[in-house]
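In this view, the complex is presented without one of its protein chains, the others remaining in place.
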Amino acid sequence: MTIDDVLASAEAITSWQEDLYKDLHRHPELSMQEQRTRTVIANKLAEFGYDVHEVGGGLVGVLANGPGKTVLFRADFDALPVKENTGLDYASTDTGTTIDGETTPVMHACGHDMHTAAALGAASLMANHRDAWSGTYIALFQPGEEIAAGAKAMVDDNLGGVIPKPDVALGQHVLGDLVSGHVGTAAGPVLSTAASLRITVFGKGSHGSMPHLGIDPVLLASNIVVRLQSIVAREIAPSDFGVVTVGSLHAGNSANVIPAEATLQVNVRAYDEDIRDHIIEAITRIVDSECEGMRAPQQPRIEVFDTYPLTDNDQAVYETVTKGLVRGLGEGRVETLNPQTASEDFSIIPDALGAPYCYWGFGAFTADQDVLPNHNPGFAPALQPTLTTGTQAAVAAALAFLGH
Amino acid sequence: MTIDDVLASAEAITSWQEDLYKDLHRHPELSMQEQRTRTVIANKLAEFGYDVHEVGGGLVGVLANGPGKTVLFRADFDALPVKENTGLDYASTDTGTTIDGETTPVMHACGHDMHTAAALGAASLMANHRDAWSGTYIALFQPGEEIAAGAKAMVDDNLGGVIPKPDVALGQHVLGDLVSGHVGTAAGPVLSTAASLRITVFGKGSHGSMPHLGIDPVLLASNIVVRLQSIVAREIAPSDFGVVTVGSLHAGNSANVIPAEATLQVNVRAYDEDIRDHIIEAITRIVDSECEGMRAPQQPRIEVFDTYPLTDNDQAVYETVTKGLVRGLGEGRVETLNPQTASEDFSIIPDALGAPYCYWGFGAFTADQDVLPNHNPGFAPALQPTLTTGTQAAVAAALAFLGH
Amino acid sequence: MTIDDVLASAEAITSWQEDLYKDLHRHPELSMQEQRTRTVIANKLAEFGYDVHEVGGGLVGVLANGPGKTVLFRADFDALPVKENTGLDYASTDTGTTIDGETTPVMHACGHDMHTAAALGAASLMANHRDAWSGTYIALFQPGEEIAAGAKAMVDDNLGGVIPKPDVALGQHVLGDLVSGHVGTAAGPVLSTAASLRITVFGKGSHGSMPHLGIDPVLLASNIVVRLQSIVAREIAPSDFGVVTVGSLHAGNSANVIPAEATLQVNVRAYDEDIRDHIIEAITRIVDSECEGMRAPQQPRIEVFDTYPLTDNDQAVYETVTKGLVRGLGEGRVETLNPQTASEDFSIIPDALGAPYCYWGFGAFTADQDVLPNHNPGFAPALQPTLTTGTQAAVAAALAFLGH
Partner (left out) sequence: MTIDDVLASAEAITSWQEDLYKDLHRHPELSMQEQRTRTVIANKLAEFGYDVHEVGGGLVGVLANGPGKTVLFRADFDALPVKENTGLDYASTDTGTTIDGETTPVMHACGHDMHTAAALGAASLMANHRDAWSGTYIALFQPGEEIAAGAKAMVDDNLGGVIPKPDVALGQHVLGDLVSGHVGTAAGPVLSTAASLRITVFGKGSHGSMPHLGIDPVLLASNIVVRLQSIVAREIAPSDFGVVTVGSLHAGNSANVIPAEATLQVNVRAYDEDIRDHIIEAITRIVDSECEGMRAPQQPRIEVFDTYPLTDNDQAVYETVTKGLVRGLGEGRVETLNPQTASEDFSIIPDALGAPYCYWGFGAFTADQDVLPNHNPGFAPALQPTLTTGTQAAVAAALAFLGH
């Protein structure tokens, strides 16, 4: 059986695969709380004949198929605290999940449901066509990517002791940057390094009509948000990549009460660890000085979390993967990926296991669709050819190392 | 029995009155959701022999005691969405009440529990000493003052048809401006006019690392908060009273997701309807222009709510009340009240009933305590002499109209 | 000769008085640089028969006229660094005067030319009608009011040794608040206390295209201006009077050069010395913290200047002046003056001489004119009845103390 035959057989699994995708989309789960999703995946892997292990809240399915290389293919499966606004008939049915003591709607706004459905499809194809390859295929499903927790949790839970050491690791993400049906990759850095900060600033509560008796933390937090813009605008070199996003700001519950504190969540991106560190230092400096200028009665509380490494594709793995993708999908569908603004904790796994890696993107929207960024409440990738492309890309890349 | 004897008998009720105050403080209820509190009050009024009616979520107890004037004394009993931080052993036990779909802690941070306990004490004294006065005493307990809803709800629910027409209406508030044991009032305007605005501004959601694909509503809302400061600083005459407080700002749930919208709650105060209207116009103008400057894809949603009238004491009623307070408490404890920044919906009731009115303050903190503003999470009035003073002031003022 | 006759004779001097006013308006001089203006005044006073002395850059004309009280009437005569935009045919011809090393246009935008013309008119009437009064009349002309320098300069230059000790001191200002032809005064505080700050903040110069190699003082200064708005909006009680105006901001000369520093001039007003001091402390705190937040390489330079006292009319002098104005102008033209936002160094003179004082306003615009604030580039009072009213008011007030 040729690689082309294996890829062509992806058509045969479309029916259950689309149902599974819609089911996952309808039932999103927040990071590190993905019980239902994990059960769905585990059942499928077992059905395909994989040797399944739960590790650190994730799953690994190992398919040993004779002598040869060991390839690890990773997908992630958590969702986001976003209120879905896609109008899909399989939209999220979540009516409120608790995170950090607050109730929030949940949505697969980053496409991890697509990653999971494609990876299960690939796992199925690899299992169905063992005559086309030899070696070991590891289907790894990771929780908690959105909070930089899942890859670390799996590594910390003895992932290295549970699976054979991989020769290469592979991973992919559905992206608006590419047209659905296309894939893209590059050697070197392709995803940014990132960190988040949780900041609480303190004022002094008062009656809404008595500002002079309080210290206004809503104004303090707003001053900080406005001032943070100057880090990217003035402190970072124009040719350097840097992002400072305040994704969340919460203060007060009532119009006529000046609250006593405000909380901000800030996300930082860079393509250089020094620049990331400079940005974090600048945020801290600005928060401190704004608190001083407002006579804040208490030091701000600043906590750094969700630290992501740079995703930096290995040259040799990249070359083999690209050859595989070109052979599998045709040259016209394989592009060079521009460095992405986003980050991934994927590389924590191969780095821990000592394996070189390659990460690629696959297109989310057809040419006639509006492109929405990942995390947007309306993010709804075209079901096809997206899903089949993700499936075939995973198989084509794996067979580049394992195929006869 | 002299008026002095009646007031002196306040000592005799201290025990149950303090217990009741602590019970109310421990069990605060949000505006227009005050079932438990209403039951506590209704039981007490019935126990004292009042003819009790539930009206618009509030209560009126009528005590007809022969010929003479009809005096209405009003207290309010709702609490606030504030997380208590007093350290009191009778602090709020509320662990989360739902308002507008969001869960919030609740606290008696404005002293309405003190108002209620004092008013029930006064109702008790009036009932116990009917020989000292003649006429009709109406003890009115109002819900929902904090959202400008309760007075209107009672009027709309046929308050005028349920009670005899009062000749005068009286009310009081516990205030940090006065020392505990003292009262203060004035003729003319003593409380501001107010309104609140609920503002939703719209951006475009995006991945936290892709600001250029979104429109950032957190920055937009922060720009608005910062810009609003210039209304009081630059648009209102320095000699005119004006307040613009953003009491609440909520946007996003996650560091790495740019949300699609942000909501602000804004409180406005003035001592002149024209200035209040100018401020509301200015807020609207600034919100609109900031949305334009950010390319907001949708018009902002701006809703005005919780509109409070000016509280403007009648000269003649003020004079009689002041005489009563001086006779009851002694001249040294009766002060001139400075115009307060706060607002009240109290005057909606006498205005609807066609009765002139007088409103006064009574002190919250002893001289050796730190004064905290109402609505502060640490707002905890000295139990005594505050409670007894509030009780005696109500009785002394009522007897100025009804006493022999 | 009656007081009415004296006042009526103001019509006879209109011709030279209007010419003199236009001449002064055409030739404005910056504070403490008023040579030409001083010569014009000195010549007139000498012509009227006054005993003239130059003191501290100003002038005093003493007219001893028998036994009786001594009344000092003060006028100021400096102009402002404003580019005139009145369209008057007697508009400023100044093409650039140097102040602090910078060249600036100059304009009588505060009406001191009107004060001087009216005061010379009054001096003329007092001299022409000595039979109508007895005592001593001192016509004092003060330089440098706009920079709070002139009154102090005269006091420091031995004013007290040059003139007889006055029993009362009087002064007036042309105001848009009153209709031309009317005057207004009040007992107690009528003008605010004030101070100004000159602030230089330091960044680090760079090429406009290399913000990361510099520290941007234009952004730093702008952040400060925006942040200062919160002092009046949040730190001062809504019922307290406070103003923070940044009247001047200068930084850089070129679009493509990031300059090394920026300078701001800030004006502060209050009706209470403690509030003024709080505002100055708050400005300093905000400037310091913003400099820190921007990594300013050097401490900001902050200099307080032009400090004005409160103008606080004496009750008894106010009552006599008011009687005089009512008798002279008619009751319908004498109003109660609302506390003004502006400040004056006038009171430094009576305070130094130990004399009680009264200050009043006279109207600038007729009912059919648009009212422009003092200091506006278009500020052009109606020539009449403004000028004659100012003349008559001065005489009527003086004669209330000196008239038979």
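Should a chain be cited, it is by its letter among A, B and C, assigned in written order, with residues numbered from 1 in that chain.
One rule holds for everything that comes next: contacts are C-beta pairs under 8 Å (C-beta built on N, C-alpha and C of every residue); 3 or more make two chains touch, one makes a residue touch a chain.
Computed from a prediction, not measured in an experiment: that's the story for all the values here.
Asks: Which of C:10, C:59, C:80 or C:383 sits in contact with the chain that's absent?
Replies: Looking across C:10, C:59, C:80 or C:383, the contact with the absent chain belongs to C:80.
Asks: Looking at C:265, C:322, C:347 or C:389, which makes contact with the chain not pictured?
Replies: Checking the options C:265, C:322, C:347 or C:389, the one contacting the hidden chain is C:265.
Asks: Using the definition of touch stated at the top, determine which of C:200, C:374 or C:389 touches the missing chain.
Replies: C:374
Asks: Counting contacts across the full complex, list the positions on subunit C that touch the omitted chain.
Replies: Within subunit C, the residues that touch the unshown chain are 80-82, 85, 99, 102-104, 109-110, 146, 176, 192, 194, 196-198, 204-211, 213-214, 216, 218-219, 221-226, 229, 243, 245-260, 262, 265-267, 269, 306, 340-343, 372-378.
Asks: Touching the hidden chain in the full complex, which residues of subunit B are there? Just list them.
Replies: So the residues of subunit B touching the unseen chain are 209-212, 216, 219, 223, 226-227, 230, 233-238, 240, 285-286, 288-290, 292-295.
Asks: Residues on subunit A that touch the omitted chain in the whole complex?
Replies: 226, 228-234, 237-239, 241-244, 269, 338-339, 341
Here is the rule we use: only the chains that are shown with their structure count from here on.
Asks: If you average the CA atoms of subunit A and of subunit B, how far apart do the two points sit, in angstrom?
Replies: 48
Asks: Can you list every residue of subunit C that touches 2 or more other chains, as numbers and ranges?
Replies: 226, 230, 233-234, 237-238 - these are the residues of subunit C that touch more than one other chain.
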